[in-house]
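Shown here: the complex without one of its protein chains, the others still in place.
The chains carry the letters A, B and C, assigned in the order they are written, with residues numbered from 1 in each.
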Amino acid sequence: MKEKDSIGVAFLGLGRMGETHLRNVASLSRVKVIAVADSNPQAAERGKAMSGAEVALTDVEKAIEHPAVDAVVIVTPTDTHAGLIEAAAHAGKAVFSEKPIALDLAETTRIVNTVRERKIPVQLGFMRRYDPGYARAKEKIVDGELGRIELFRALSRDTYPPKLEFLLGSGGIFLDLAVHDLDLARFLVGEVEEVHAWGGVLFDEKFSKAHDIDTAVTMLRFVNGALGVLETARHSNWGYDIRTEVAGAVGKVVVEAPQKTPILFAKDFGSRFDHFENFPDRFEAAYRLEMESFFSALLEGRPVSPGPEDALETLRLALAVRKSWQENRPVRISEIGV
Amino acid sequence: MKEKDSIGVAFLGLGRMGETHLRNVASLSRVKVIAVADSNPQAAERGKAMSGAEVALTDVEKAIEHPAVDAVVIVTPTDTHAGLIEAAAHAGKAVFSEKPIALDLAETTRIVNTVRERKIPVQLGFMRRYDPGYARAKEKIVDGELGRIELFRALSRDTYPPKLEFLLGSGGIFLDLAVHDLDLARFLVGEVEEVHAWGGVLFDEKFSKAHDIDTAVTMLRFVNGALGVLETARHSNWGYDIRTEVAGAVGKVVVEAPQKTPILFAKDFGSRFDHFENFPDRFEAAYRLEMESFFSALLEGRPVSPGPEDALETLRLALAVRKSWQENRPVRISEIGV
Amino acid sequence: MKEKDSIGVAFLGLGRMGETHLRNVASLSRVKVIAVADSNPQAAERGKAMSGAEVALTDVEKAIEHPAVDAVVIVTPTDTHAGLIEAAAHAGKAVFSEKPIALDLAETTRIVNTVRERKIPVQLGFMRRYDPGYARAKEKIVDGELGRIELFRALSRDTYPPKLEFLLGSGGIFLDLAVHDLDLARFLVGEVEEVHAWGGVLFDEKFSKAHDIDTAVTMLRFVNGALGVLETARHSNWGYDIRTEVAGAVGKVVVEAPQKTPILFAKDFGSRFDHFENFPDRFEAAYRLEMESFFSALLEGRPVSPGPEDALETLRLALAVRKSWQENRPVRISEIGV
Partner (left out) sequence: MKEKDSIGVAFLGLGRMGETHLRNVASLSRVKVIAVADSNPQAAERGKAMSGAEVALTDVEKAIEHPAVDAVVIVTPTDTHAGLIEAAAHAGKAVFSEKPIALDLAETTRIVNTVRERKIPVQLGFMRRYDPGYARAKEKIVDGELGRIELFRALSRDTYPPKLEFLLGSGGIFLDLAVHDLDLARFLVGEVEEVHAWGGVLFDEKFSKAHDIDTAVTMLRFVNGALGVLETARHSNWGYDIRTEVAGAVGKVVVEAPQKTPILFAKDFGSRFDHFENFPDRFEAAYRLEMESFFSALLEGRPVSPGPEDALETLRLALAVRKSWQENRPVRISEIGV
């Protein structure tokens, strides 16, 4: 790739997450939002006003094809990602897409191949990799400051359980929520060889209706011999709770964001601090930084990351975990094929 | 004031702090940077590229007078603030200015009067009031959660000592650095009646050359009976160190930002976390939020804060502290007049 | 049981752990160390000097039978516990014994029955139950402050790997180290129904020689539906690392002891605090409090806890985890019988 002076963007999808991303894109220099598109015309108009885009459209394909558009940002519903990435690839436009590419391996593989053939830069929204805590953990691991990795632990608790409607198309707790921890496992420790997951419905029968679970634990055996555990839950009365530990022969990193606000309040023989409410506040910097990284890579002609191959491997891992839960047995990743 | 649809901005001063502010202004919706101005033409051009401004100027007065400009943001050297606020006031433009208005009481009073007569919205850059920690502390105090305030403590340590050239025009440690803690004292506890300060040159003889000091302690006696202490120092080998405590009959708040990054690193029988390096990272959110607040107040026709009267009172307090140090005796604020 | 005025003690075993316990016993009022015994006569004499005991013996049986002895404290090697508890039971003396009773179920069951028949008060040294953190967690759970328990997580890292000689008689990582977390799981959440463990030798081939592992992860499925994970490791370059989390529908407790010493040291853009080195400093209070509780229960005629039935159930659970690792499959606790 070669360097560019500026980048024209088609921004697709103006839901709540879309607005967050759009605000971040609009604040980047040398990046110009050309077109915003959403099937809801009011949402599209709101996006136009927020970003100063030239056009607001309800037809996302048209936005992709706009001649001033170099890159497409996809924040539409999950089941449209694959088609839009494909359309962008055929139009020769770079892509930032929210994860996942798709919920099944065949379609994801097809997109990976398409993108690879056409040499299109595609970055997926595994934003935790850009959180300053996780990024620093990765640096330390790469620099050998932890020594050989021995143990990985990840806890993810959503604050609010999703609606049944969302659940039905989500792929379930492992593809929708644990997938972030599985991506971190690969990012921080390496590829996984075998998994075993147990789960249950502990607080909300809605999950049963969706053939899903609200609480799960998973064991991971990494190719390099390290071992790991995941805890995954779909609600939290104390805020968005994301904790990750990587322990090695020499050192350990604990990535946690204890205090949302830099204040302690003391009263009645104790002190209290406040937690993050949900992903938009906990990962505010990560959302900003992944977008900055995507566009600065495009501007400077560097490769983007994490790309479709990463998304594919993380999906394969999540599918193995889901299969393990469904079949109530340990599953090797090598079992998961197209 | 009435509501507006959008605001045109003249942005004055493109030093390092200026760029931070410009990035924040440029990312606001319904705010359009019309003109950027800096005596250094390259800096002005860089600002134009960053913000998409229409014009880059070296003549700041011309930028103020641009017909599409509704508001002026002033991030120029301290000794130009008063003149530029005055020019903006005469041109009928709203103003956000870095603090201080001026380093002496007479000129500051003159500007306060001008602004008041012309009913111009003017906000000064005491950004700590917009830090989520200090803002939350203020809420708790206002809500009575601390009870009657008894003790105030503020520590401010700059990371790097300023250059001699800067020191000579800075007004000294109390007007340049302690002034932030003095503003917090007024913001969180109330007006001060009497002060006493001691200081010394403990680590850098450069401060002696500037008839200044690098380390100081100050006692405050508030009108409401509360007592306070300040510690102020011009260097820190462990990062930007800002700590504030307000204790009352019922509760206490401690505003501190312990960890820059959400990661702990354990090794050799201990854990380590990293500190903020300096004001741009410690107060990143505060700089963003003060600007958001200024422009959303203008757009919605609400008053801006903190205004020139606050800046005047805080200056008076800082002058009292400096006088106390210079004359080596307690000084009542009422001694400080034009 | 009826109340007593004072208690005479036979103290058996004067290794390092023995000295810690002896110091705690010797400082209790209304408790008098009558006899100390260790196969090493120097150790016995040292114990006599420390405690003011009347006699120092190398014959532990003689110490138990001393007519002034009401209670026996057993801190001898693991393979002697069962025999000594039995001897004390036959002599009608109360017992505090380090865990475990024995490493196999048959012998443990036999002792449990003997003790039950003879109505002897016996307390086992699962000291974590007496740590102020775990005790407070238990209170909160009992009081319903966490709501229905959903997830349990326990990490235990020893600081220094044991010697091969010790390993050979230890019962392995699950019976020797993870057993503390398994006891906590039962104490805090309830009985376990099924387990699955994976392990490996990651840092020290000595464990292979002992047919043991140095690193393990385990999943737990509790009878009440809650799920859990354990991480267990035999060395730590950053100190004794014990962390436990219990999350419920309403609240969560995290039991961790971050700082050994109440001091933070700031330097080079970061702060550092020191960790506990090993169990004697991390659980100093717990060792003291379990002994206080044992003797005050005897003095006041109250039952002691945790008793042999608890030790038996925790052993059964640990045996299930070990079997799961050995046979590389999930194991139900109901499979583990005499």
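One rule holds for everything that comes next: a residue touches a chain if its C-beta (ideal position, glycine included) is under 8 Å from a C-beta of that chain, and two chains touch if they have at least 3 such contacts.
Note that the structure is predicted; figures quoted are calculated from it, not measured.
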| item | value |
| --- | --- |
| Option from B:R148, B:K163, B:H211 or B:R332 whose C-beta touches the chain left out | B:R148 |
| Of C:G15, C:G83 or C:G251, the one touching the omitted chain in the full complex | C:G251 |
| Touching the absent chain when the full complex is considered, from C:G133, C:P161 or C:G190 | C:G133 |
| Touching residue (missing chain; options B:K252, B:K267, B:R282 or B:R322) | B:K252 |
| Option touching the unshown chain, where A:T80, A:N224, A:N237 or A:Q326 are the choices | A:N237 |
| Chain not shown, touching residues in chain C | 23, 26-27, 29-30, 49-51, 131-134, 136-137, 140, 145, 250-267, 271 |
| Contact footprint on chain B, counting only the chain that is left out | 147-148, 150-151, 153, 155, 157, 196, 198-200, 202-203, 215-219, 221, 225-231, 233, 235, 237-238, 241, 245, 247, 249-252 |
| Missing-partner contacts on chain A, residue numbers | 237-239, 241, 258, 266-275, 277 |
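Operating definition for what follows: only the chains that are shown with their structure count from here on.
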| item | value |
| --- | --- |
| Chain at maximum distance from chain C, centres defined as averaged CA atoms | B |
| C-alpha-based rotation, chain A on chain C, 0 to 180 degrees, nearest 5 | 180 |
| Homomeric contact chain B-chain C: same or different residue positions, threshold half | same |
| Between chain C and chain B, distance of the C-alpha-averaged centres to the nearest whole Å | 57 |
| Chain A, residues touching no fewer than two other chains | 250-252 |
